[in-house]
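Only a single protein chain was left out; the remaining protein chains are all shown in position.
Then we have subunit A:
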Amino acid sequence: MPQSHIMPGFRPALGFTLFYLALIVLIPLSAMLLKTLQLSLDQFWEILTSRRVLTSFRVSFGAALIAAGIAAVLGSVIAWCLVRYPFPGKKIFDALIDLPFALPTAVAGIVLATIYEPKGWIGKWVMDAIGVQIAYKPLGIVFALIFIGLPFVVRTIEPVLQEFDSAMEEAAASLGANRWQAFTNIILPNILPAAITGFALAFARGVGEYGSVIFIAGNMPYVSEVVPLLIITKLEQYDYAGATAIGLIMLLLSFVLLLMINGLQWWMRRRNGQL
């Protein structure tokens, strides 16, 4: 290959990248596939179509989608607030956003469960007020996943908002647009790609989330059991092939969903002339 870059080191860098990609991602995933192949097709199908597995998939993906959607909206508002308005304690508030990244997820799960359980501070109040139980129900899973997903959204939208040229808003106003028109026509289309990225990250994280969910979910089979928990359960029963079969399907589903989200983003960028 002729030397076409000013910076040397293409070959060592690529070699290094491929080596670690293989070591950390490709080999473990292949091992999973190999383990699954111990099952016959019938056995594989039987595991996947069992009611317990199907409901757990529904719970995991459903809760992750709803939570990522809510996190996308809440996170956008929070990012907006952090970028646009000065207020006392803003720096501290800004640092708090990252806390779910750093906190051990089990700690987060225990705290959330304690607060939102029917006798907890907020759980009791919600129970009394509108008769809804949060913890130990699928709703609790959504709460935990919003907590986990929020920083992904905030941190992807924040830089886009910071770079947003406010002269565009002024231009919209000078052309006679009211605030709502300026927001929907100018600001929203400019931050939507970042919001979708944040949504995708929150969703991907939420689907595989284990630590924070198991404490608040109640883990009732057919009701509030998530896929990662089901995998652990299978492992504890020494059903390694069964566990990897579920894992493999989860991997495929996540991959397809992320691919769709990326496609959506590509389409939006293209429509907006950014490609």
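Keep this in mind: contacts are C-beta pairs under 8 Å (C-beta built on N, C-alpha and C of every residue); 3 or more make two chains touch, one makes a residue touch a chain; residues count from 1.
Convention: contacts and distances are computed from a predicted model.
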Hidden chain of the complex, named as in its UniProt record, picked from "Gas vesicle protein GvpL", "Sulfate ABC transporter ATP-binding protein", "Anion-transporting ATPase" or "4Fe-4S ferredoxin": "Sulfate ABC transporter ATP-binding protein"
Contact residue for the chain not shown (choose from A:17, A:162, A:237 or A:272): A:272
Residue of A:17, A:162, A:181 or A:262 in touch with the missing chain, whole complex considered: A:181
Of A:173, A:232 or A:257, the residue in touch with the unshown chain: A:173
Residues of subunit A (touch criterion as defined above) contacting the omitted chain: 165, 167-168, 170-178, 181, 185-186, 189-190, 272-274
